[in-house]
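Please read through the structure below; I'll follow up with questions.
Shown here: the complex without one of its protein chains, the others still in place.
What follows is chain A.
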Amino acid sequence: MLDVVNLSHTYGTGPKAHHALGGIDLRVAEGELVCVVGPSGAGKSTLLRSIAGLLTPTGGQIRVNDTEVAGTPGDLAVVFQDYSRSLFPWVTVGDNVALPLRRRGKDKAARRAAAAEALAEVGLSGAAGKYPWELSGGMQQRVAIARALAYRPALLLMDEPFGSVDAQTREDLEDLVLKVRDHHRMTVLLITHDIDESVYLGDRVVVLTKAPATIAGELKVDLPSPRDQIATREHPAFVHLRAEVGRLVRGRDEHAPARP
């Protein structure tokens, strides 16, 4: 469904140039949930922004359903880490969710109905008339997820979606993502720096090296479904996988202790 071929990107030119991506090959199958992990500053966000068409990579190709895309594919949704900046404070929660559906050619009533349905799905049935800033952080991120859901994207991109919420909310939101993606058989590419989260959520975990990022390795996650915050995390396979991912993130050849 998504093919990233030899993608590279350099910010700026000359001696100040920052070589963020150094040739990434990545494939996401229809209905798959792939987590991308890597050390901070590894170019994870650059990868996501390239796929979303928010920046033009300096090299390589992005193909969606075997068609090369330049710019925004138009059939994807992005959930950003910074929900408070991503939601529009001047309109209600319901209108926030309904707005992107204009691109789907739906009339007002259909947009409103789809928004209400998506909000119910994330557990915010009564919130359509509220404003984003009247909600807690976790609820705001639920709204952002509902907005992406209502759009029914072929591909859902999530950029550190739970990086700004507390631990309990984070677990709730992780389970919410698993639930809605099971329900809609969505294709999801999720970026995180949290190793446990990548193993808990992913069908597959792709690990990036530090910049210029390349693929350090990838692991198939074979954990019983449905996942459970307590049982899955104490499963021997989970413990083993997170250790493997951890090694990849740190770098196989480095025997030095973890970087601060």
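Keep in mind that, in the parts below, a contact is a pair of C-beta atoms (placed from the backbone, for glycine too) under 8 Å apart; a residue touches a chain by one contact, two chains touch by 3 or more; residues count from 1.
We take it that contacts and distances are computed from a predicted model.
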| item | value |
| --- | --- |
| Candidate names "RNA polymerase sigma factor", "Alpha-aminoadipate carrier protein LysW", "Carbon-monoxide dehydrogenase medium subunit" or "Nitrate ABC transporter permease"; UniProt protein name, chain not shown | "Nitrate ABC transporter permease" |
| Options A:F80, A:F162, A:Y200 or A:F238, residue touching the unrepresented chain | A:F80 |
| Options A:V37, A:A52 or A:M186, residue touching the unrepresented chain | A:A52 |
| Residue, one of A:M1, A:L99, A:A113 or A:L178, that touches the chain absent here | A:L99 |
| Sites on chain A contacted by the missing partner chain, in the whole complex | 52-54, 72-78, 80, 82, 84-86, 88-91, 99-100, 103, 131, 133-134, 151, 157 |
